[in-house]
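First the structure, which I've put down as structure tokens, then a few questions once you've had a look.
With one protein chain withheld, the remaining protein chains of the complex are depicted in position.
Which chain is which? They are A and B, in the order written, and residues in each are numbered from 1.
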Amino acid sequence: MTSPPTPPAPTPPAPPRPPTPSPRAVVRRIGFYVLVGLVTTFFALPMLWLVTAPFSARPGFSVDWPDFTLANFRSLTESTDALPSLYNSAVLSLWTMAVTVIAAALAAYALSRVRIPGRDGLLYLLLLLSSVITGTAAMVPIFQLMFTLHLLDKDVGVVLVLTGGLLPAAIFILKDFMDGMPRSQEESARVFGAGPLRVLGNVVLPNVRPGLATIAVWAVVQVWGNFLMPFLLYRSPEKQPAAVTLNTFYTQGGQPDLALISTFSLLYSVPVVIMFLFVSRRYGFRFHGGVKA
Amino acid sequence: MRPTSAPAEAAAIRDAAAAAGAATPADASGLGRRRALTFVAPALLLIAVFLILPALWTLYLGLTNYRLTGLEAAHPRFIGADNYTNALRDREFHDALGRTLLFVFGSAIIGQNLLGFALAWSLRSARRWVRGTVETLVLMAWILPGAVVAWLWIAFLDDQGGTLNAILHTPGSDWWFDHPMGALIVFNIWRGTAFSMMLFGAALSSVPPSQLESARLAGASGPQQLRDVVFPAIRGHLLTNTLLISLWTFNDFTPYLITKGEPHGASAVLPVYIYLTALPGERLGFASAISLIMLLINLVLALVYVGVLRRRSA
Partner (left out) sequence: MKITRVTALIMATGLALSGCSGAASGGGTTTLRISANSIEGGKNTAKAEWISDYVIPKFKEFERSKGKKVDVRFEGTGVDDAPFKQKAALDLKTGTAADLIEIDGIWVGEFAQAGYIKPLDQTVGASAGQWDGWRQIPAPVQAIMSFNGRRYGLPTGTDGRVLFYNKKLFAQAGLPADWQPKSWDDIIAAGRRLKTLEGVTPIQLNAGTAMTEATTMQGVLPLLAGTGQEIYSNGKWQGDTPRLRQVLDLYREIYSTGLGDPKLQQSPQGRDESFARFADDKVGILLESDYFWREVVGPNAEVAPMKDRDQTVGYTLIPAMRPGGGIRGQSQVSMSGGVGWVLNPRTKNAALAWELLTFMQSHDAVKDEVRRTAVGISPRDDVNAETLTGDPLLRFIATKVLPITAVRPGLAAYPQVSTALQKATGDVVAGESVDRAARAYERNLERAVGGAANVSTG
């Protein structure tokens, strides 16, 4: 920790703090920085491997100062489907995110504003059902369903299946944002003759932007990491997303190839991290009043 | 779904007002029940076709001896509750359930809740860059893909070159082997605290500062402020958070990616147990049955939570 243990007098301190530091405040401040230091270390340490191993000539499980080779990245380009699969993941995630956010926003708004009997119970039931559908047992039904609908090997099929699984939680979280929003603005918009879609689009959605951003990031993250569903539902290797690619790095002897795994893991992680940083900077990534039942 | 004409809208408002009754707040958005249904329809349709239908189908498979291959694939037979009785009698199922409850209790209910709250509480008045850095790191652990995270923790706790052993100067300590559940719990605290931190962050910002201020002026210590002012205000969030992280932890499959249930089943939580028992033989009927059992346990968790919530509001 680089921070001095003395209270930071010259810089403007955080708002609710007494002007003169008491000894107890100093102790508290030290305690705070110790906690922050420990937590930062705890969360950062496991991630170190992700930044060192890809640049090592022969990565193992240890974190060493790498010899900064780019050979691993070069050998990744040799596999024809590896880098395009990142693009596939992006397309798949963005479509799923778009459909999820739109459908969830419409539904959450309606559920938040109009009382439907048994609404909460229904939402809970759907949340629970969505855990069944992610299990391996559901693969046969889903596969046959998609076959019957002629949606195998099609982006739209995978998008719809993934969306179906994500919607309950998305509605659940988003509805809470909508519940927490004051209704006076909607009323006044309506007085000026705006229809419900206009009210939703011009008044409600701008107000719950952090909520939409949260759902969007969450949806992208879920799709980005999903292996089994795209693997089973896509036929063509060139359509498979990055989660599938990450599972294919074995050496000729059938052992996991740590060089390619770590390198691809880095490339695979960077987009979601960048997206998260962008979204949280731009819209704020947090919960509004908190998720309430 | 274009906005309709004004009279229709007015009618819709009347409908909604009539439906909602006097006790509920007015339908400020002028949505009306019918239009509300149109709004819900796309989500409902997607959920019905791509979630409810396969889920019910899966639950039906649980009553058969269906397998992916072999004779039972061509001619599945209805066997009623056999899958359920087999599962419930299985000692390994009981062990896996016990481990899962420990996992949920240790990593979610205690670990993520406490650390998440501690972070939200101490960061709320921290300087911007400190708060930004810590929050970003914690959130990164949450958004990295599961497969990547699994490799990170295999490497981190590796007995030979792992970072932890390098720091503690304990080369050769095999954490995944010696303390599989302990390691998993620590792992899951790392993985999932972000959600609790954010949720509590939002909750704390809704506690009026004036109340804290007056408590402090009245001479209340930090712990007293927490007990008397903060907790009553965020109890609902605490419960919601506990429910969601419990459910997610309960159904989390990432432990398989790290330990494959080893050593000798000592880290086989329920989702891993399902995978290990049902998949080598592709006994999909059996797997469906256990999925339903898990769903029921989840339901019990949810009901307990809803019950606590009711009691609070009563």
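To be clear about the criterion, contacts are C-beta pairs under 8 Å (C-beta built on N, C-alpha and C of every residue); 3 or more make two chains touch, one makes a residue touch a chain.
Here the structure is a predicted model, which means the values were calculated and not measured.
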item: Contact set of the excluded chain (shown chains only); value: A, B
item: Hidden partner chain, touching residue among A:45, A:98, A:122 or A:152; value: A:152
item: Touching the absent chain when the full complex is considered, from A:33, A:109, A:224 or A:249; value: A:249
item: For subunit A, the residues touching the chain missing from this view; value: 75-76, 78-82, 139-140, 143-145, 147-154, 227-228, 231-232, 235-237, 240, 244-245, 247-257, 260
item: Missing-partner contacts on subunit B, residue numbers; value: 49, 53, 57, 60, 65, 67-76, 78, 86, 154, 174, 176-177, 258-265, 276-277, 279-283
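Note that in this section only the chains that are shown with their structure count from here on.
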item: For subunit A paired with subunit B, centre-to-centre distance based on mean C-alpha positions, whole Å; value: 14
item: Subunit B partner contacts - residues on subunit A that touch it in the complex; value: 8, 11, 14-17, 28, 32, 35-36, 39-40, 42-50, 53, 60-63, 99, 102-104, 106-107, 109-111, 113-116, 124, 126-142, 145, 160-161, 163-165, 167-168, 171, 183-184, 186-187, 190, 193, 195-200, 204, 217, 221, 224-225, 227, 243, 246-247, 261-262, 265, 268-269, 272-273, 276-277, 280, 285-293
item: Complex interface listing, subunit B residues touching subunit A; value: 1-4, 6, 9, 16, 19-20, 24-25, 27-33, 35-37, 39-40, 42-44, 46-47, 49-55, 57-59, 61-62, 66, 68, 115, 118-119, 122, 125-127, 130, 133-134, 136-148, 151-156, 158, 160-164, 166-167, 190, 198-203, 206, 209, 212-213, 222, 234, 236-237, 239-241, 244, 247, 251, 271, 274-275, 278-279, 284, 287-288, 290-292, 294-295, 298-299, 302, 306, 309
